[in-house]
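Missing here is one protein chain; the remaining ones are kept as they sit in the complex.
Going by the order they are written in, the chains are A and B; count residues from 1 in each one.
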Amino acid sequence: MNAIGYAACAVAVIGALLAITRRNAIHALLSLIAMLLAVAVIFFVLGAPFISVLQVAIYAGAIMVLFVFVVMMLNLGPPQEREEQRWLGGGIWAVPAVLAAAFLALGYYAVTAVKGAPPSAGMVGPKQVGLALYRDYVLVVELASLLLVAGLVGAFHIAPPTREEPPVEPSHAPAPHTQAEEATYVSGR
Amino acid sequence: MHVLWLVPALPLAGALLLALFGGLMPRRAAGAIGCGAVGLSWVVSLLVAGSFLGAPPAGGAFRQTLFQWIAVDSLRIGMGLYLDPLSLVMISVVCFVGFVIHLYSAEFMFREDGYGRFFCYMNLFVASMLILVLGDNLLSLYLGWEGVGLCSYLLIGFWYLDRANGRAARKAFIVTRIGDTSLAIGLFLIFWRLGTLDIQQAMGSAAALGSLATVAGLLLLGGAVGKSAQIPLQTWLPDAMAGPTPVSALIHAATMVTAGVYLIARTHALYALTPQAMLVVAIVGAATAVYAGFSALTQRDIKRVLAYSTISQIGYMFLALGVGAWWAAIFHFMTHAFFKALLFLSAGIVIQALDEEHDIYRMGGLFGKLPTAAWTFLVGAASLSALPLVTAGFYSKDAILWAAWSSPGGSAALWGAAIVTATLTGLYIFRVFFLVFFGPEGKPVERRPGFLMNLAVVTLAVFSVVGGFVGMPPALGGYNPFGRLLAGVFGAEPATAISTQNLFIGFSALASLAGMGLGWMFFLRLRDWTPALARSRGYEGARRFLLAGWGFDWLYDRLLVRPYVVMTSLNRGDFVDWLFTGLAYATGAGNRFMSATQSGRVRNYATGLLLGAVIVLALLLVR
Partner (left out) sequence: MYPVASIPTTHVLAVALVLFLLGLLGVLVRRDLIYVLMSLEIMINAAALAFVAAAAKWKQPDGQIMVILILVAAAAEVGVGLSLVLRIYHRFDTVDADQVSSMRG
């Protein structure tokens, strides 16, 4: 089990690294999905199966799909790829790298201060989580749903208005007769 | 005698009136107020003199305290007037000569703009001079000192629209300022050591200065040198001739430049304690007399000749002070006031008659055309050259020459310098006389003097002759009421060998006549011979050197002015000011810097967030 866990860690790190350095958006997204799945494996290995499934279903499933949709809508093609290449020049990494290194040093210092033996093996199953959720943290559930509604309404409101329908010119094609033609006519708009 | 306070107060009131309303009143009114104030002051001074001489007050001096001027902690300065024979002589001369010159200038300046302003300044000057000589403490003396300096500046630059006049005025003010600083330090020293600035008290306790007496004496001498235009601070006086001629007559011949002489005479008790300082005074005087005598030989501007002549004659007065012949210095001051003012005023007649011509080489043959000016100038010149027996200058100059030889502080060298100067004096003044009034004709005469101007010069001419008869040497009768009067201030004259004195009278007479004769020879008789001399080798160089006043201006320019200008141009950015503007600049720079961080870019903000997070984490963790 340990080996699987470490392997999954490696995959996650590599996936994140790739995600931030690809110039094609879809490639980056795919790497990101790989990373998320690896993290799900880590969750599972650490004895949190419920969360690992949730991760796959919601994070890698819904959220990433949203990303993919948007990327498709934006239609970022080769010109953007070239642009990204230009933007990811040399010097751009300097300051963030320095700051990240400082953060890393501090974080490492903080993390290694955590003492303790490796956790004894034990799984915290869905039943336990569910009980805790609806007993002790029931308000959290309500708040979470509020948050989701807010997100929904916000996203709906902020999204740009739909494009104007182009005027339909009288076509010389005969009126649709078959249902198949009708279907194509309707969906062709 | 209790009306003494009117003597300085009347010109002061006149100045105030003219300052406020001078521009509003007609010219004749302004002139009347200006002359009237000084005239009334003169009348009062006559009354005071009569009262003083008729019934001398106890202790030989009369004090009148007017009010408390400064009262700070232990410093108590009152404004009081002190009348003793010395100040009596001074105010009499100042008021009389001042009045005469005011009358002259009422006509001389009649066509000028700023007529009221002129008389305002002149009255203010007379008031300041009177405060200077009447003050009973050194601080009111200094007040008058500064006042006359201010009026000198204002009057030199009277025609201020011409920039050169402003420069001359500034030069005068700045150079005398150097002297004033020395004087101020001297006053500080006296106050510090003696605890009082009251003249009689300070002089009474002057011995308490100990070895500092020499220092104090030299510091006061510094101030006197500045105001009286002696070496090394004499460079301002020739340039001060840029002012109107009456100004040159009053301020730069008769009165202000003699303030230094008065200062030293007034503090003679201090100087008596320090023979070293007195020797310095004498040397300064003698050297200046010779220096100015030579410089006056080559000047072309008639007023500059007279200016150098003034410097030279005041050198005589300093010489007299330096050898301890106090009364002789004051005697020469009086006669010099008469004949120098006379010379300036008659020169002014000539200048105005020739439509503002100052160059003597452009004048000529004026003897018949301007008879009043010619005769009075002759009288003045004769008095200046000490024409024996009939001129006032002879008696005063002779007294000085005798003292230069016979006084304890005197020496052969000093006497020699004085004799040489006497010869030079005759030479240079008669050079002017012959060049201006004889010889081929120069510019034609445009204007003639009127009644007031003629009256003024004739009056002064009379006094230039008779003024000396109050100080005769023993050989000629010994009628010396002047000396006896001043003995009340300075102590009695030491007895001297009469026969030797007679011999020396002969010498000085000879010197004067020699000078006049040389002038006659070079500039009247052998006029055709002089150009040949002018072409000889070395003459031109010497002439230029003397013309430039022995290069003092050049020296000061190289030594002092240019480095100062370089320094100020280096500090053009004013590094001291930068402390304050730097604050504003830093704030602005800070603002610009901070504004630059507001790039509107999310990435930059995120970087800032990260930076802050790192810092906070570091602070929290590294503990």
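Following the convention adopted for this analysis, contacts are C-beta pairs under 8 Å (C-beta built on N, C-alpha and C of every residue); 3 or more make two chains touch, one makes a residue touch a chain.
Just so it is clear, the model here is predicted, and its values are computed rather than measured.
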Selected residue (touches chain absent from view) among B:R447, B:R543, B:R558 or B:R603: B:R603
Contacts of chain B with the absent chain, listed as residue ranges: 595, 598-603, 606-607, 610
Missing-partner contacts on chain A, residue numbers: 1-2, 4-6, 9, 12-13, 16-17, 19-20, 25, 28-29, 32, 35-36, 39, 42-43, 45-48, 50-51, 54-55, 58-59, 62-63, 66-67, 70-71, 73-74, 76, 80, 84, 87-88, 92-93, 95-97, 99-100, 103-104, 107-108, 111-112, 114, 116, 118-125, 128-129, 131-133, 137, 140, 144, 147-148, 150-152, 154-156, 158-161
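Operating definition for what follows: only the chains that are shown with their structure count from here on.
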Length of the line joining the C-alpha centres of chain A and chain B, rounded to whole Å: 99
Chain B to chain A touching residues, read off their complex: 607, 610-611, 613-614, 617-618, 621-622
List of chain A residues in touch with chain B within their complex: 95-96, 99-100, 102-103, 106-107, 109-110
